[in-house]
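Next up is a structure, given as structure tokens.
Note that one protein chain is taken out, while the other chains of the complex remain in position.
The first chain written gets the first letter, and so on, giving A, B and C; residue counts start at 1 in each chain.
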Amino acid sequence: MVYTPNTEAQRQEMLAAIGVGSINDLYNDVPAAVIDPQIDLPAPLSEPELMAHMRQLAERNSDALHYANFLGAGSYNHYSPSAVYRIMSRSEFYTAYTPYQPELSQGTLQQIYEFQTLICELTGMDVANASMYDAGSALGEAAVMACSITKRNKVWVSPRLHPEHKAVLKTFTNGHGIEFIEHDAHFSESEQLPADVACVIIQLPNFIGEIRDFTGLAERVHEAGAILIEVYDPISLGLLKSPGELDVDIAIGEGQGLGIPMSFGGPYCGLFATKEKYVRQMPGRLAGMTKDKDGKRGFVLTLQTREQHIRREKATSNICTNEALMAVAATAYLTCMGPQGLKRVAELSYQNTHFLSNRIAKLPGYKILSREPFFKEFAVQTPIAPSELNRRLLAHGIIGGLDISGFPEVDGAPNAWLLCCTELTTKEQMTKLVSVLAEA
Amino acid sequence: MVYTPNTEAQRQEMLAAIGVGSINDLYNDVPAAVIDPQIDLPAPLSEPELMAHMRQLAERNSDALHYANFLGAGSYNHYSPSAVYRIMSRSEFYTAYTPYQPELSQGTLQQIYEFQTLICELTGMDVANASMYDAGSALGEAAVMACSITKRNKVWVSPRLHPEHKAVLKTFTNGHGIEFIEHDAHFSESEQLPADVACVIIQLPNFIGEIRDFTGLAERVHEAGAILIEVYDPISLGLLKSPGELDVDIAIGEGQGLGIPMSFGGPYCGLFATKEKYVRQMPGRLAGMTKDKDGKRGFVLTLQTREQHIRREKATSNICTNEALMAVAATAYLTCMGPQGLKRVAELSYQNTHFLSNRIAKLPGYKILSREPFFKEFAVQTPIAPSELNRRLLAHGIIGGLDISGFPEVDGAPNAWLLCCTELTTKEQMTKLVSVLAEA
Amino acid sequence: MSTEPLIFDLSSPGRVGFSLPEVDMDEAPALDARYLRGELDLPEVSEIDMTRHFTRLSQKNYSIDTGFYPLGSCTMKYNPKVHEDVAIMPGFAHIHPYQPEESVQGALQVQYGLQNMLTQIAGMDAVSLQPAAGAQGEFTGILMIRAYHKARGDHNRDIILVPDSAHGTNPATAAAAGFKMMSLKSGADGNVDLAALEASLSDRVAGIMLTVPSTLGLFEPNILKISELVHKAGGLMYGDGANLNALVGHIRTGDLGFDVMHINLHKTFTTPHGGGGPGSGPVACKAILAEFLPGPVVVKDGDTYTFRQPSQSIGRVKNFWGNFGMHVRAYTYISHLGLRGLKRVSEDAIINANYIRAKLKDVYNLPYDRVCMHEVILSGKNIKAETGCTTMDIAKRIIDYGMHPPTVYFPLIVPEALMIEPTETESKETLDQFIDAMRKIAQEAHDDPELLHSAPHITEVSRLDEVGAAREPNLRWKRAAS
Partner (left out) sequence: MSTEPLIFDLSSPGRVGFSLPEVDMDEAPALDARYLRGELDLPEVSEIDMTRHFTRLSQKNYSIDTGFYPLGSCTMKYNPKVHEDVAIMPGFAHIHPYQPEESVQGALQVQYGLQNMLTQIAGMDAVSLQPAAGAQGEFTGILMIRAYHKARGDHNRDIILVPDSAHGTNPATAAAAGFKMMSLKSGADGNVDLAALEASLSDRVAGIMLTVPSTLGLFEPNILKISELVHKAGGLMYGDGANLNALVGHIRTGDLGFDVMHINLHKTFTTPHGGGGPGSGPVACKAILAEFLPGPVVVKDGDTYTFRQPSQSIGRVKNFWGNFGMHVRAYTYISHLGLRGLKRVSEDAIINANYIRAKLKDVYNLPYDRVCMHEVILSGKNIKAETGCTTMDIAKRIIDYGMHPPTVYFPLIVPEALMIEPTETESKETLDQFIDAMRKIAQEAHDDPELLHSAPHITEVSRLDEVGAAREPNLRWKRAAS
């Protein structure tokens, strides 16, 4: 057998050493009735057959290397340099466990420390953890954390928060008697916040790509004794104001754009950062710098008394396994890009998006719904059902936008379509899309 | 610039440290007339554009993952387990130089020592070197070595030696006044060898896949004071008699089948093994086991006085760079396969080939030209020109066989076609090929 | 091995490591300053700096690919290389979660296939692949239990029972889902104390979370009785499937009376641990709970695969459809091994653990002197009493023998615990080396305890000041004021 090295002779030798006559004796505690029921699994494939089978399945999918892709909404077709994958695929990174034995894990620990720093630099926040599952669940944890800090139970949510984030938030707050309020305005300047709100959640750019001005919001939130939570797109921070600059309290990002492939939705990387004063309420792992017995610099996991394996039911979260390897990718990506590269990605995305929106806006029957400035996504009202447009586009090798007809995030607009461009979107692809629309 | 880290400021700093005013001063020895001529190169592409461009080029080719492949003749579509590539792509292997500083190269040196051993075990020979460019050039070196050992200058060549091997042999012996004789028989038992032959070269299985019985040949060759050289297919040695068992003096193999992709013909890996007594006449690098100052086991390059960097014009060969990384692949492959796996590959290839030949033999107008037993290739006479058959097959997603019509290796037979099956050839592919032939 | 500078210390102003197109259009409105960020202080390095830095860092890690890693409860088995090649196929790595279903039929087929495989292996009726890891699977299952009771109008059940041997995520999950966690003391034999269980059951109990086999590496002989009792009291049985490697192919959790469970694909189905993640924690359940699963799940409609939302779904626990990259690997693994191969997995996992047990029990305390399943729990308490060397000392000394220590100090109910899970991918030769090292260390503890106290001796850093790290946390690099 390919992954079980012991030969039959060795198995027998070991059973003898154990002092049992047969392997059956090792199942003595198991009720006989439940042993070896019928289990239907496909017949095994050898490695070459397996590769052929999996390749066939993979090639039944229309991937973004062969199709123009205009989908965004939380998963983005950004470019990941080859060097990033080569680093992720170092097996000392991907076949290690959580660095609980620091003497054997200085590689991962230093990388986490660097990741935490990079996320802090990017967001302008004080501290960041070693990663969460994804933006949605990280946001859920943030809301619970805000309630526990403020000892309040009302969560105010911006109307143009990603609908899946809203859904995850609801599930997370499910058992805690937390009230989930979808605020209907955009936290206008004049608006007063009631005194019993635990936190306010904004997304920037929002679900339909808009960049809103939230100057002054933090002050009003803090005055009300509440916590301000922002969901950001890390790529946008190559250009746009950071959560720290907005005096946000908890900044949540989806790290997927940072060198992680779209991979049909996962694994991604939840980015969680907050202010220094909230560090002990924070969920997730943290690496810290310290010294060894001889005074040599080293890294360890720290502040573990927040975590489930120490604090059990009193932990700040139940998270254990996180998205460590995806954080390796993000670390490598941000390192590779640097400030200039990240800015370039953001600018190219911003320009491409407007190359497309400018042309679509001119098509009869199309109306841009997102208010300028929008970043790399925009909602557009279409004269034909988006699902029908997507069907036609697919035949032209184009994965169209997301059908958001009737979504509350566009105030229920019928025939609403969310399109996205990144630095990888080419003029040819955009021109082709526009020409298909023009013909439709 | 992406691979030149120094910034403009640093360049200036360095020029100042060098004591020159500008970079032009570093070109003082160069005649002004030859500096900066016009050079036409394509405009540079950024990494994402580059990947798209290269993918487009790659996908203009019909690869063996998407097409059934019936070509052999020295390059074979054998399966390489994923683990083999993962080992080759360890950058400590592929970004190292030749292990001239042994203290920093124990990984490569031990791997070469293991490779040498594996090739010796496989071939039944005493010593093997660290690799040559490919089988053809290794054979050229072997012929030159045989002439230098025997101080004779006649090279006798089996008629069914791969025609490209013959061509390379001719080039290698070009400057040495060596006479190249294509022997017209198959070294039949009774035949006497003339006393002035330097070496006899056989190939097993031969160009058209035949497994001949060469028992006793070595004895007669040695009686004539000549050297017996065999070109073998390493995969066949999972099953077939080894060069050592035939008392061959120099065994040359093409290592490509051992985990190395076909890659349009290169890089491959020339396997060179010989008897102990000829080790000092052998070309190529050798690793040897030794001890360090403290008596600890270690490895070094050894017997370097055979090589060009020490012996210059008196070296056994001019080879310097070899195919080290391909030898890593072969080492990993043979380790992964073990005796059972290699035998399985050989048996599957042998059976599949006969599945196909049995069916083609039944088609009207087709005649198998290779004499049984043949291993994983066979020549067949076709009723239609092979080039025409290949054209039709291509339209059905099949890369047909090699057109060897008129080749001396099939005694000039018109409409001759060389087909190959490996363990990767499926019944479906073979059945499809047969059905296309039946319709043709 | 020398200290590796921080990536920030390798930065040089203006240096670039990226290769991207130039911005060659001016289509978008200029952004007002109030939208724009200030300075962005990321490192500026070239590709060679970055490659060297992370390559050297990687070499500072111990990993499965460099040696034996018998971490109890973690199932550190070999991660087949073929899985990695499959997962990066463009058709899997570069598809967007919102693509039209007709354009991702291959991906849906993988998910559908995996759902079915897990259903079969678990002896359950339905599966959701959405949870990102074991803990999120637990959270999902516990919310489903809540939803189930609610749907039946049974609003009183606010307690989840959890044995004191349980993994930390179990009590933490119960709390995160808004339940009161009630701890259940284990018997002296490591089994659930049936009397204590009966005393704890009531109409306030929503369910019990049990790990099978338990975190003590033991199969609960009264499991059928326990599920009978729990069900009679109106509670549901939650199975923590982290230890499925002991059962796979031979015993189905569903047949033991469990109603819902999670499965760690990153354990039994060998998706790489990645230095701490990603994982994947699909939830499998009986029919009574199927409509509460988080959605969507994949169903087959004729020849077409399509998403379906369970009718009473608890909602989403995560964006999109779960950690698809891990689904691909697990599907590949099961397709490769088939039932026969999976049976061999659990058999060899059990034989390996028992072999270690048999070979070390005369030297280390064996708190539960019975046949174990895929892992064995030893205790260093005898050695501590005799020599003053703690389990931590033993663990650190193992490092000097070139191996990774087992899990230590867990389960909490075993003092000085050493939790050893060799997995089936390790050979007898490797186990013998480990056994040999463990026996030598026990001897060293007697002969030269300082050797253990001061271990490890061969690593780049010696024991680190964890107390200091927590007292004055240094969690990020900061540019020195210039």
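Operating definition for what follows: contacts are C-beta pairs under 8 Å (C-beta built on N, C-alpha and C of every residue); 3 or more make two chains touch, one makes a residue touch a chain.
Source: prediction; values computed, not measured.
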Partner chains on view for the chain not depicted: A, B, C
Per the touch definition above, residue among B:73, B:142 or B:224 touching the missing chain: B:73
Which of B:102, B:225 or B:408 contacts the chain that the document leaves out: B:102
Touching residue (missing chain; options B:208, B:251, B:348 or B:369): B:348
Interface residues of chain A (partner: the chain not displayed): 1-10, 46-50, 81-83, 85-86, 91-92
Positions on chain C contacted by the hidden chain, ascending: 2, 10, 12, 15, 19, 46-49, 51-52, 55-56, 59, 64-67, 78, 80-81, 336, 402, 425-427, 429
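Rule of thumb we're sticking to: only the chains that are shown with their structure count from here on.
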CA centroid of chain B to CA centroid of chain C, Å: 46
Distance between chain centroids, defined by C-alpha means - chain A, chain B (Å): 47
Residues of chain A touching at least two other chains: 47, 51, 55, 65, 79, 81, 86, 89, 91, 423
Chain C residues counted as touching two or more neighbouring chains: 15-21, 45, 47, 51, 55, 80, 82, 84-85
